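Got a structure for you, written out below as structure tokens; questions coming shortly.
Shown here is a partial selection of chains from the complex, left in place.
Just so it is clear, A and B label the chains in written order, and each chain counts residues from 1 on its own.
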Amino acid sequence: MIIRKKEHWFKMLFIWHGSVLPRLLPRLSLLFLLSLAVVYLHGTIFSFKVPLNTTPLTLFGFVLALFLGFRNNASYERFWEGRKLWGALLNITRSLTRQALTLLNPKADEGTVLEFVHLLTAYTYALKHQLRGTDPQDDLKSRLGKQDLEQLAQAQYKYIIITKFLAAWVERAKAANQIDSIQQARFDENIDKLEDVAGGCERIMSTPIPYSYSVLLHRTIYIYCFLLPFGLVDTLGWFTPFIVVFIAYTFVAFEAIADEIEEPFGVETNDLALSSMCEMIEQTNLELAGMPAGQSRKNHSKKQID
Amino acid sequence: MIIRKKEHWFKMLFIWHGSVLPRLLPRLSLLFLLSLAVVYLHGTIFSFKVPLNTTPLTLFGFVLALFLGFRNNASYERFWEGRKLWGALLNITRSLTRQALTLLNPKADEGTVLEFVHLLTAYTYALKHQLRGTDPQDDLKSRLGKQDLEQLAQAQYKYIIITKFLAAWVERAKAANQIDSIQQARFDENIDKLEDVAGGCERIMSTPIPYSYSVLLHRTIYIYCFLLPFGLVDTLGWFTPFIVVFIAYTFVAFEAIADEIEEPFGVETNDLALSSMCEMIEQTNLELAGMPAGQSRKNHSKKQID
């Protein structure tokens, strides 16, 4: 994710980093060359004049804009739902830590609370690694006991097993008569919400926008861009390539961004900063539990976080 | 559902599998031939020139795009709500399994927990088969006891009866003093949510988008496509058929996809992969309960799952 201060309106016109322009340059250059050729040949192909004007392009514009709008909204909703789920994760871990601190009587000792907080952060890291397809071993090792690690070793859904560890922690407090059934229920409700967060993220990851949509929209946009110079050459003349590339840039870039944020858990420019959120969740929970927070990656001077 | 890796933008233009193009080819060919005839006859019918130009087509474009957009959004919401319901199902079963593992005191033995997990997966399979109108017998036989199967034999809403079995399992734990009322209530709340999932799926299945909408939109699109060549022939000449088919492809394909995902529980290309989800739910719950997961259909190398 890119974190930048607001720029002056004029400077913002020339920003390179954070724009999708660099990635699209080859395609747009190709289109520019094509348009040049069309201008040079006055819109003919093998001496046949292509009798296209802008009218059908206008007809087409309606449905293309509509289509692009749909795709974009669906992608953004996925992005924002992913963010909401990780926001909920933050809230739930804080609630659980607070409960571990204030519901038990006699109070749990510091080590026991820390164990609980480590389970919560292990859950968080395990979820992140699952969503990104990376190896969670390093992040888990420092937070979990040896026995727990062994149980997790072969598990496919490690974070779900960790919710069982959390419930077992609560169960032990119940067995030790530090909480009664009602207080156990309060913990249990919040652990249920952890399952909802995990399931929600898995849902977004495993179910893309129906594939036929992407194919259809992709084709429509590129054929449209290919037809543009033929439709514009008669009225715009030598100015055609500039306008074609300008229009194409907007359409293609719009699709490219939508495509990127459709899977919000990746590591592309506009994806969610899961690593930073993991650290932040750990920090705030340690702080709440009254423990020295782990070293924070605070150098947010850099413009992109992942 | 189609699961594909992202393709290069250029290759994606020529994808065949997963596009709705194959299914639409006959209609589009018909339209191509019609357009050829219109070009040949210079837009006359029985020597009467049809004095159509693009102006009314533009007027019409507004409302058609709007209409198509509405239909498409409504369909996609149904698709995504269906997916959310099955996502919730995953979360609820995990929560219930975790509760069966950690709320009882003394703990339930392994066999009893397995029985509970089997009830959950039986529920899942029964729901899938109901939504697809297929026979659940095979999937239920391996998961339920003989007595339960008999009770289900004649039932129309088998999964609802299974929620009763789940509640009865909890009731027995209560009778054996392994849980108290409060812990029973925690189970009960999650079983309530299972009813919500079932009812939500039934709602989507039994109530399509009002039929009059589909008829009106269908007619409007096809009449529009039929009028297109007459409106374009004067300006586009021999290029008319190509443009007509291109525009028609987008409109008709858009409607076809919307029509497909409107009923997300079927087995068409873009429908939800209920079978895979059933397996996944079984796997994760068995894993959570600490049991060897059933054999998984892991050959996801294939491009489509159902």
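Here is the rule we use: a residue touches a chain if its C-beta (ideal position, glycine included) is under 8 Å from a C-beta of that chain, and two chains touch if they have at least 3 such contacts.
Only a predicted model underlies this, so the values are computations on that prediction, with no experimental measurement involved.
In total, how many chains does the complex have, if 2 are shown?
All together, the file's complex is an assembly of 5 copies.
In the analysis below, only the chains that are shown with their structure count from here on.
Taking each chain's centre as the mean position of its Cα atoms, how many Å separate subunit A from subunit B?
Comparing mean C-alpha positions, subunit B is 24 Å from subunit A.
Going by the contact rule set out above, which residues of subunit A touch subunit B in the complex?
So the residues of subunit A touching subunit B come out as 27, 50-53, 55-56, 58-60, 62-67, 69-70, 74, 155-157, 160-161, 163-164, 167-168, 170-171, 174-175, 181-182, 184-185, 188-189, 191-192, 195-196, 198-200, 202-203, 207, 210-216, 218-220, 222-223, 259.
Which residues of subunit B touch subunit A in the complex?
Listed in rising order, the residues of subunit B that touch subunit A are 1-2, 4, 6, 9, 12-13, 15, 18-20, 54, 57-58, 61-62, 64-66, 68-69, 72-73, 76, 79, 83-84, 87-88, 90-91, 94-95, 98-99, 101-103, 105, 180, 182-183, 185-186, 190, 232, 235-239, 243, 246-247, 250-251, 253-254, 257, 260-261, 269-270, 272, 283-284, 287-288, 293.
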